[in-house]
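A single protein chain has been omitted; all remaining protein chains appear in their positions.
Entry: chain A
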Amino acid sequence: MNYRDVYIIGVGMTKIYKKAPVTADELGRQAIHTAVKDAGISPKEIQSIFIGEMGGLSGSVCFGQRVCGTLGLGGVPMANVESACSSGAIAVHLAYKDVATGKSDVAMGIGVQHLSSSRAAGTGLAPDPRDPEGIQGATMAGIYAMRAQRYLHEFDATPTDLALVSVKNRRHAAMNPYSSYQQPITVEEVLSARTIADPLTMLMCCPNADGGAAVIVATKEKALQLGSKLVRIAASSLTSGIFRNDFRDMTEMEITIRCTKKAYDMAGVGPDDINMVECHDAFAIGEFLYYEAMGFCKHGEAGHFIRSGGPDYGGKVVFSPRGGLLSCGHPTGCTGAAQIVEATWQLRGDAGARQVPDCKAAITHVTGGGVYGLDNAACTMHILTR
């Protein structure tokens, strides 16, 4: 089958809040309103809509219809998407697929989460208590901490190297008015913050947050007609976790390695072509391991890579220019869409003080879901080019 090229014509997002002053529905509406205005289209031109939200934490069934109804966006195919932290990115993936396959000429993917008002407020997220490891007390922070512990045991890296990720991302966040946290932090502050799960301290774990983000995609014809700066979705790659309970190497992000390969193949690019990455840095060890999983350095060399400034401005590739989940905060279902909004701004050259110089190609990456026996439940990646 011949797929059509897909372009991003409009993006919008709210600030990422520690505690949003409005409801989850309203966060979604604000993001959509901004995206439609950004695209310069009539809302009635949107032919299909997908909305990602984690685990029904908004307390609503058919959350998308609730958000979109009073904006007059009903009457088109609409589907609610749930895959934990990957929800918003999968919503954009489905919008992409509709345009690529000719189902729609204009489609929209949205991610929304209001964790501060949900039953997850004030807690660390944990696997389902029906999972054999869930009932034993594992938390998401605990599982990532075990990756870190094994990595530090096997390779040349220290907790200080992990702290460098948090410090770098906070430095980037200082240039991002959409971020929850902007105050600079030092390595000493990161290391002396209270331990959540050894070796991860509180400043190596992303804070819960609230936010909404929307991405409108369309055919090349439509994008040209609107006269917008062209941002193409060169790859939209989605995969799921594979169940196993043998000796998985926890220092390798298996699902991300698979998803990256698909994305690079689809876009016809490799790590040398990429200028920036928005990755799933829910924990500092995550970003660390994604340097390797995406091919920016060899397995076991992430410590050297961060110490030498590889993933920073002036280095090989800028990781988390908006400050990542570590500083922006992590409104779970929103994050995947928010990363695509950031990458779009960067490719258009509209990212202000945090602009990645001459940004030509960007990766967004978000996994999702702690499910027993899986590396992660979902992984969604996009490669955007101008």
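The rule is simple: a contact is a pair of C-beta atoms (placed from the backbone, for glycine too) under 8 Å apart; a residue touches a chain by one contact, two chains touch by 3 or more; residues count from 1.
Assume contacts and distances are computed from a predicted model.
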Candidate names "ABC transporter permease", "Putative nucleic-acid-binding protein containing a Zn-ribbon", "Carbon-phosphorus lyase complex subunit PhnJ" or "2-oxoacid:ferredoxin oxidoreductase subunit beta"; UniProt protein name, chain not shown: "Putative nucleic-acid-binding protein containing a Zn-ribbon"
Selected from A:K19, A:K44 or A:R248 as touching the chain missing from the view: A:R248
Candidate in contact with the missing chain, chosen from A:R4, A:H33, A:K103 or A:R150: A:R150
Hidden-chain contact residue, picked from the options A:I41, A:I90 or A:A138: A:A138
Chain not shown, touching residues in chain A: 123-124, 126, 129, 132-133, 135-139, 141-142, 145-147, 149-150, 153, 194-200, 243-248, 250
